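Heads up, this is only part of the complex; the chains shown haven't been moved.
Just so it is clear, A, B, C and D label the chains in written order, and each chain counts residues from 1 on its own.
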């Protein structure tokens, strides 16, 4: 606890204070209190950035869930030591370098890239489809990057689920789908919640993937923050942007719990 | 062998001195360092940064312990203003004598008090002569609808606005709101043609034929040429950005003497020739050009034609106007 | 319409190496309370799972209401199961648990309510609709499991040791309730247990299973009084055994000579079916059929053996005596405490054990 | 029929795995590409492996990355574990508060963490370097570990510790000998997660690194100006192959009846 206080909350406090200061003419921080930074964020221009990022992050989360659930379910059913192996297998790709991985994706997705070549070879398409530098590419990149964050908690939850509950449902006339809808999913809910959180947060703040795969034709909050902190060197504004993002996420979380009528995610 | 602890503690003077050099990746290679180490008995530790902003963030953040760094022109002026640099003692850097005269007095460091230019280059247009039949001589080509989806721009607000401003006959250091506003409108008009804004991998894209026109640094284009011979590089007639990475001594350096000697060493003709051949960045040392490989010397992406020189302009800090750029840039992205 | 609710025709199921179900054939009549009784691991659960359709037989077939079930998925079979460990849905309330099956059948909400209500009545859970399983006692959970299955009015209700997890008191209560419910709704119950007393007291008919095979089918009385094998005699109730050879069959009784215990005289037993003279047999006598007394001369019994009281156990309603008949032969006798003042024997006392030929069965060894 | 559906699930899972490994295959392929750029295939070569092995700056970087990864993972795992356990012992109301605050770092943009940490270290006069990166990564990972371990902890029967106490174990022994071993599966997961995050993190490292503490991601990004060398691909390829081998070995051991990682 003390540790977190020291290395997490103190720094955070520092930044919070800064978010109420002003940028010096040539960057740096001018220690004058002002609310301008937050006021500026009310501009629809910035609100659109937030909106867009949240939409993309939501889409990413959903895709991760759709892809991650069967995977986690499958792992949970494997013999014990295979479960361990699969976990490692899912992590290993991320021991390569992020940038290099992304370049690989560019190679795969670009118009004369691997994907298009293969698709045209097998005659599925006549001329290349443009995936790279579209939102589709961003989604692929984000889903790829955060899938494990979804799978792990899901796996933890499903691994605890009693097999015979599913049989009981089948015995009570539940078809495959309703067995999933009515029994498996609700029982895995804590895992789902945790997974969604772990995926949503980082993808809402992501900025390199959107730049490289999305062609940087638009901005995400992540880009804005990074841009303000590094390029413009307007730390106060950058901090303000970050805190508003945080606030939004927290609010969303709180709303979810309220709606769920639950006290905390993993309960 | 870079030590795996943070330097300052170690950079004590004495028998085996250590010099901490903070620079772009690949700017120096082992042999060069070995040469210096052999000569001085000092040990050189190299750390690399990925952008001037990172360099500044670090130094400003108080990451002490570095002796020599290689910031780009505009960053030098910022660092000077922030008082992060130490004055140079040119007496201890005799090799400044061999610098190209036109590089000796620069807007961001009048009278060379803080920085000596090291490597320099230009920001122009790399294009595929197989696709773009008539070699373009104007930035306007980046507005040519025929190349819709075949254009890449740098992902850098100053450079991108620089292109528009230049095309409109302004300075790329323009601070007049009206001009910036107008530039923004032009760029918005261009946006549909642009495939991607990237500062990272347009060399890949050029080489792979993904784009036929790339707004970018000469060095990168030069690299791409090895892969795709039909690639060319041009500095448009409206002029372009010239950049120079300079060598500076940091104020917090505990070893200024050694630092000066290191700078002097890097400027040595033989060393510089080696560097230019390897990196394809023009050297500030005027003797180098005649001694590098022909294909480097004759490559306009490395050494722009003499006549282009007076069309080149340095990028300088625009002060509070940065807010205008910033705002316009955001709008450009969000439209 | 078929006359059997369930018709199993030599069903076979392997689990890895073990033959969980081994050429099993058995018919369950409509509306009867049929039990499968067998030791742990005898294949009872496996059989139910095959009927419910959770597993596919390696060979043989299952007919429900005359319809062959090959390839019919669980959710399409007209049977419902009460699991060995309830398996209630922890995230659903009592009501939702019971309504689950009906909702799966897309019944309109009002009808669901109309059917769940009385069911809750019947299992005495009214008022607890909105609890979740975790908030119920073992017995209550058990009732929910039962209601959840019954409410679907299945052709057959499969129960896998539904009372296994309950304590004695509760267990006896529930035995009564189950039987009553079954008679009320007139459903066919297929009841699995390894508790022989339970099986005897509740069932109309029962089947004894061992190692996946069917040993004997019949009414409780048939099984208890006319076991066809030593295993059944042993597993259904307790019994005393004496290996011997069948000498002669006379009018009224048969004579058996003990083969291993020479001190034991020739015994007179009831006449066995299908056992040839001279073949080696086992004499089986139930503990409650043994008359234990200290005095040497008592009339009216066909057999008399001297014995020593080895051990006595007091169960309240009766005394259990462990009797040493011969060095290697121990028998059990149970003597009801019909009178508080009646004579009780102590370990070490010498006594005489007596019984009639009619109560001694002969089974071929 | 339950089987059939399961096969479907298996299909998706293998698909997902393929999805995860597709780019990996590509980048490994390019480690053999005879060209400075990962753009087009120019022919087979292994020279990048040579480059990698002789580039001490690169080797130093991966060295740093591994050191930071391991250290921060150890620290984060221990702290996360403690947090999870002490939360379990805590009253629900207080526990919830602490848990919320502990999980907060998850909901903060990385870059902000980085800035915050840098400012903090600088004001606290902690010299930037491997130590500060390690601390930074640990801070990021504590909540991750906690979340994962907690899920498992709640599944354990509290009576197990009581049984241990009854058999003469002190509270610590009970935890050490009973609870801890039973948490192993989740700990493995947590460790993997934390290590991966640390190994691949650029942003926090970017702000908290100091002289001589360039980690691999920092190194790679700094190459952008002069072109990312395929030596990186080579390095990644080696990392992957090595870890694959490790798995194979562990599998082999388990086949030989060695201790299974997961036993319940």
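Convention: a residue touches a chain if its C-beta (ideal position, glycine included) is under 8 Å from a C-beta of that chain, and two chains touch if they have at least 3 such contacts.
Model, not experiment: these values are computed from the prediction.
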Would you give the formula describing how many of each protein chain the whole complex in this file includes? A x1, B x1, C x2, D x1
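The working rule: only the chains that are shown with their structure count from here on.
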Centroid distance [mean C-alpha coordinates] between subunit D and subunit B, Å: 36
CA centroid of subunit C to CA centroid of subunit D, Å: 57
Would you please write down the residue numbers of subunit B that are in contact with two or more other chains? 54, 57, 200, 204-205, 208
Residues of subunit D touching at least two other chains: 1-2, 38-39, 119, 221, 224
The subunit D residues in contact with subunit B across the complex are 35-40, 42, 54, 56-57, 60, 63-64, 67, 118-119, 122, 127-132, 206-207, 209-214, 218-219, 221-227, 229
The subunit A residues in contact with subunit D across the complex are 1, 3-4, 7-12, 14-15, 18, 67-68, 70-71, 73-75, 77, 80-81, 83-85, 87-101, 103-105, 107-108, 114, 144, 147-149, 152-153, 155-157, 160, 166-167, 170, 176, 190-191, 194, 197-198, 201-202, 204-205, 207-208, 221-222, 225-226, 229, 235, 238-239, 242, 245-246, 249-250, 253, 263-264, 266
Subunit B-facing residues of subunit A, complex: 25-28, 45-46, 48-49, 103, 106, 110-112, 130, 132-133, 211-212, 215-219, 223-224, 227-234
